[in-house]
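Note that this complex is displayed minus one protein chain, with the remaining chains in position.
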Amino acid sequence: MPDANSLYGPLDPAPDAGWVSAPPRMGFFTDTSVCIGCKACEVACKEWNGVPDSGFDLLGMSYDNTGALTANSWRHVAFIEQPRPAGHRTPPFAGDPTGPATSPASATAGAVTAADTGTNPGLPPGQPEAAALMAAGPEFLGMPGARPPGRGTGAESRTDFRWLMMSDVCKHCTHAACLDVCPTGSLFRTEFGTVVVQEDICNGCGYCISACPYGVIDQRKDDGRAWKCTLCYDRIGAGMTPACAQACPTESIQYGPLDELRERAARRVTALHERGVPEARLYGHDPTDGVGGDGAFFLLLDSPEVYGLPPDPVVTTRDLPKMWKRAGLAALAMAAAAVAAFAGGSS
Amino acid sequence: MAEAHPVGFQWVMEAKKRGAKVFHVDPRFTRTSALADTYLPIRAGTDIALLGGVVRYILENQLDFREYVLAYTNAANIVSEQFADTEDLDGLFSGYNPDTGSYDHASWQYDGQEGNATVRGTGKERDSASGLEHESHGEPVPARAPRDETLQHPRCVYQILKRHFSRYTPEMVARVCGIPEERFLELARAWTENSGRERTGALVYSVGWTQHSVGVQYIRTGSIIQTLLGNMGRPGGGILALRGHASIQGSTDIPTLFNLLPGYLPMPHHADHPTFDEWVDSIRHPGQKGFWGDSRAFAASLLKAYWGDAATPENDFCYGYMPRMTGDHGTYQQVLNMIDGRVKGYFLLGQNPAVGSAHGRAQRLGMANLDWLVVRDLFMIESATFWKNGPEVATGEIVPEECRTEVFFLPAASHVEKEGTFTQTQRLLQWREKAVDAPGDARSELWFFYHLGRVLREKLAGSTQRRDRALLDLAWDYPTHGPHAEPSAEAVLKEINGYEVATGRPLGVFTEARDDGSTAIGCWIYSGVYADGVNQAARRRPRHEQDWVAAEWGWAWPANRRTLYNRASADPDGRPWSERKKYVWWDPDAGEWTGYDVPDFEKTKPPSYRPPEGASGPAALAGDDPFIMQGDGKAWLYAPGGVLDGPLPTHYEPAESPMRNPLYGQQANPTRKIYEHPINRMNPSPPEPHSQVFPYVFTVSRLTEHHTAGGMSRTVPRLAELQPEMFVEVSPELAGEVGLAHLGWAHLISGRAVIEARVLVTDRLTPLRVDGRIIHQVWLPYHFGTEGLVTGDSANDLFGITLDPNVLIQESKVGTCDIRPGRRPTGPSLLDLVGDYQRRAGMTPDRKVPVVTTDAAGGDDAAGSTDEQSAAAHQDGEPHA
Amino acid sequence: MGLKTFIQGWPVYRQLTGTDPLGRGAAAQSPRSAGLTARTETADGMARSVCPYCAVGCGQRVFHSGGQVTQIEGDPDSPISRGRLCPKGSASKSLVTSPLRQTKVRYRRPYATEWEDLDLDVALDMIADRILAARAETWEDVDEQGRPLNRTLGISSLGGATLDNEENYLIKKLFTAMGALQIENQARI
């Protein structure tokens, strides 16, 4: 039965969605600190789920020629080149006759490239300034004009460099707006606590696309329906591992019961901090966050927005009761006005 | 490694988790660098200088694993007083013959063994790539050589090594490689600190290392370090070659190579091996230690497998049928012969030289001058369509209506449509089960060659020609099955394994081989893969059900040993060097060798065993001679023979370099294989003039998303979309200097070709300060061509043909070029642009590439400042852009 | 089947009567979703294979139904790869099932500008004839000193690194017997 936290707050989603004696909630933990950017996850996903290609375009976003999560890319590997220290590693270009860094400039060029992903809205062009900051590092947030040294955007020579890679995927939120706004019940909560689009039901109303706070779900053009990661519903139902996690060579993508993954992740962050990687942080692991925690969460080495993730997403349906209340008041006002208009006055 | 072998890289990550420090040396910052603890950018083609620096660091600081070195290597051996080092001869060793560009090895021998040398400086061994034979065994040396266990003798290997590498100082490493001293020292320190009794370090290279004019010596330098540090034959140590094709190891063991026969038996040479006995003795070297002593049995058994009943001891097992080498018959020689019209027919079997081989233009023009070409592949590849849409069609060099080559394209079966074994990069054979039937006309090579042989034999039936006997007497009766009469791969594997002729009993191990015709063995090192009539390569015991060595998964040659020379993981007395690193050891109670792996040693030969006088072959191996395939049972820090370009590695500049060799007067490898052919013009290097016309260094390699020549990746949407276009990676500094825009176009020019690519300006590349100059390097993927879903110019077109002398592998990992903004010209004007560069670089058809360096006056100056010069050069070239 | 079952199958009815009033999960699940299972579970068979790309030798499981490959994924039993595959290995199914694959013999006669079709047996026969002709034309019996050569330099071959050991064995054996010496593969490149 619906829980008190049905719309917001910590919640075990499967029982709330009417699953009696549901199995433990399953999810992904994606540890970007061991990602080698091989894109096996993208390919394995497409092979298993028969996802079409998303265009043959060189995007110039480092080695990212996919661009974003779309209806035709359910896993997306982000690549970020930054002239920044990479934790414990000694500066790669120390002592080399280098000039200023180009990462910000190249990123700005990549920001405006286009790709026909075969989906809608697919991959809209970006803002060069924001791209430059992504490539230079997030320190500038809220401090316009500041140009701390060593960020390679000045004239000094670059010595530090790091190449961030991260395999993004649907977050399978505890409070999934896409699911709640779906008018057909096509998007539904599985017994594993995951969020799945039922392709035999979806009629392409597009509501889920505007509702997703992560910009994950997307519409396939020639098909009209919405598509996204199913966390391989068919595979996990058969006790198998999702295709991407099974393929991942370095265990960057880990699949398992969410509780276990959260503990593993916490241990990993501590280990990294001890090894002098203070920038390591978890994202989407916290059941008390705006979406009640993600079923697919991440270990990041920079702020979420650098990876194209919202820094502090809140599920829109948190405010739904207030919205209905406002609508009710408006409706009453409307009715009252009508009555008054006819009752009052003579002519 | 993360780039080209991601799944193998999982083990590096495991090691990292356990605290291992990972160093990555590469001209460009790759996905591997991103995960490494330390990344060292290096100038392409200078690895020997870097590794030599490490050797010096070890020796100068006495950091070698002395007990190991004394017991298991030839460090104490004393070398002939006739030997002169590169130190004395400014980059040449003693015995150099300028006329043939090769060495007489006599002076390299151990003291008093000078007469023993088999190599006499005729260049013959180079032409027959004899170095390849040593994939599994060393050059002949006498069992016993004079030694000085104190390592003090001035002519002992240890002291020679010390002198030879004395000039490879950190300063010199910085001057040559562009690696700052402190960065180099970080590497040297970590490597030595993590080697020895308690710890081992591993050296992993991808086979781009072999694609240099001194490729073999790169690996030699690595093995010298690993041997000095005691990292050979021990767990967590060794040198691991990451090879790039599913069964490239297998195709070397069972060679489709001109100079080898299965099991590294040499292909007979017309002059050296007129008779069976001379041939066999040249392999087993009577009186020498080690298992090659039995090679008469291996050779006889191979011929028996080839010619069956016709092969008898009386007729030397049909040795007379064997074709003979007269010189270099390698793939590049073949291509030049094609251009000259000397080759009639060409088979391409899952290979795409139009994209994958150096000097693509030569490859395509060669194919355009054949009578007939047979291409067997999964997809329509560039090498099958060169006559239709190759770059030369655009330039008018190939006109379809005038190209006489008759082309047969035969579709091939994929890896799931046939059964058989692959041998992966660690010598492990794995059997593949067949899943489905091949579509349409697609057939396996097994089918094609079996039936081709059948048809040939039918057509020749009754022929009285002597030359046809070898075909008619060939043992060619393999059981077939299915509607297409597919031959049985398992039957062939059984023949490879070898069997007792009388009973047909499969052999269990190569020691069962006989030289009396009673055994037939297709490839002696594979004996045991079909032991007891069981396909050992098909074993798939799950990893959780066995220990970490996983000896019951597949089968590794020889004799299912997973780590070669693992006797060295125990000390001379047979005790593990350390508890942490125990692997194989002597069990005194059981009186046999035991451990996690199959001991790479005679099972019951105790450590204390000493051979009797005059013993030879395996019997001559002492109980503490771990390197059982070597002529003296020892690991060689110094190679008295077998390596054609010197007993010790020496840094030579690449055949095409913008730099003068800072170490020696000799610029490039004096024994490298050069082809003087009008189509094969090499860019000038200092001290020759005009090297500044090609001021930039370029290197090529793989992307994770593509495979070699692209035939298996540009044809697959899943992969094509991930790297959809040919591009070139340049540093911001070079971009600023030349004027390149991120995502704009650039074209690169060498003395052979012009190619264009989209530009990625990235901080992952850096200029290097080398010998007081700034050197810019660019990187390109070599996967692109004109066929497939995504197309682009082929990077390999830029390379010329210069080969390593030992194995005749081309230098295709480093070259010089010019790079300019914008797209390349098309049509005939493209040839004009190349011609213009050739003119300005003085690359006339009659120009002779200097083998031995003679300092041309002003050469150094000419090489001084590339920047202005090339800028000037560009003005000349302007009209063509 | 009747109105009753129809009504009971109606998610709204299940919302009102079941444990999922908000229609989020159990009530909204479609019969198709309820019946979903991995196609590997229902495959006709599974072949244990090895990745065809690089030389690491990762284990592959090849699932097939009705003579078609339906899935290729890593073999978790393999001590080499532990069930993992890189993007290339993961794309193996697309590789072997690609519509771009050639399945018919193609023939380009001299000076032609287009391909034409050819029967496989005819092709094999023509190739055999050309081999014999090339041998006859370029055969070398002995060198100038009368030492045996037994060879032809008129025939070349390149390839093998992507082939099976058994195949390389037959290739080398046959070519050696026909005196064709110029046999090479990627190991030289």
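Labels A, B and C are assigned to the chains in the order they are written; within every chain, residues are numbered from 1.
Basically, contacts are C-beta pairs under 8 Å (C-beta built on N, C-alpha and C of every residue); 3 or more make two chains touch, one makes a residue touch a chain.
Here, contacts and distances are computed from a predicted model.
Participant: UniProt names the one chain left off this complex as which of "Permease protein, ABC-type oligopeptide transporter", "Cytochrome C", "Polysulphide reductase, NrfD" or "NADH-quinone oxidoreductase subunit L"?
Facilitator: According to UniProt, the chain not displayed is called "Polysulphide reductase, NrfD".
Participant: Can you tell me which of A:L11, A:I209, A:L231 or A:A247 touches the chain that was removed from the display?
Facilitator: Here the residue in touch with the unshown chain is A:I209.
Participant: I'm checking contacts with the chain that's been left out. Which of A:V112, A:A238, A:V269 or A:L282 qualifies?
Facilitator: Within the whole complex, the residue contacting the unshown chain is A:V112.
Participant: Check each of B:R540, B:H742, B:R764 or B:K813 against the chain that is not shown and name the one that touches it.
Facilitator: Of the listed residues, the one touching the omitted chain is B:H742.
Participant: Of the residues in chain A, which ones touch the absent chain?
Facilitator: Answer for chain A: residues 7, 59-61, 67-68, 78, 80, 97-100, 102, 104-114, 120-121, 123-134, 138, 140-146, 153, 155, 157, 177, 180-186, 201-207, 209-219, 223-226, 303, 305-313, 316-317, 319-320, 322-324, 326-335, 337-338, 340-342, 344-347 touch the chain left out.
Participant: Could you list which residues of chain C touch the chain missing from the display?
Facilitator: These residues touch the chain not displayed: 10-12, 15, 22-24, 27-28.
Here is the rule we use: only the chains that are shown with their structure count from here on.
Participant: How is the touch graph of the chains shaped: line, ring, star, complete or other?
Facilitator: Here the contact pattern is complete, since every chain touches every other one.
Participant: Which chain's C-alpha centroid is most distant from that of chain A?
Facilitator: When every chain centre is compared against chain A, the largest gap points to B.
Participant: Taking each chain's centre as the mean of its C-alpha atoms, which one lies nearest the mean of all protein C-alpha atoms here?
Facilitator: So the chain nearest the centre of the shown protein is B.
Participant: Averaged over CA atoms, how far is the centre of chain B from the centre of chain C? Could you give it in whole Å?
Facilitator: The answer is 27 Å.
Participant: Hey, how far is the Cα centre of chain A from the one of chain C, in Å?
Facilitator: Chain centroid spacing, chain A to chain C, equals 35 Å.
Participant: Distance between chain A and chain B based on Cα centroids, please, to the nearest Å.
Facilitator: 45
Participant: Any chance you could list the residues of chain B touching two or more other chains?
Facilitator: Counting only residues that touch two or more other chains, chain B contributes 6-7, 10, 704-705, 717-719, 722, 789.
Participant: Counting only residues that touch at least 2 other chains, which ones in chain A make the list?
Facilitator: 38-40, 42-43, 47, 249
Participant: Which bits of chain B are touching chain A when the two form their complex?
Facilitator: Touching chain A: residues 2, 6-7, 9-10, 13, 29, 31-39, 41, 178, 180, 182-183, 186, 704-705, 717-725, 727, 731-733, 735-736, 741-743, 758, 760-764, 766-769, 774, 789-790 of chain B.
Participant: What residues of chain A sit close enough to touch chain C in their complex?
Facilitator: 1-2, 6, 13-14, 16-20, 38-40, 42-44, 47-48, 179-180, 185-191, 196, 198, 200-201, 232-235, 237-238, 240, 243, 246-249
Participant: Once bound in the complex, which stretches of chain C touch chain B?
Facilitator: My answer: residues 45, 47-59, 62, 64, 67-69, 72, 75-82, 84-92, 94-96, 98, 100-113, 115, 118, 120, 123-135, 137-139, 141, 143, 147-151, 153-174, 176-189.
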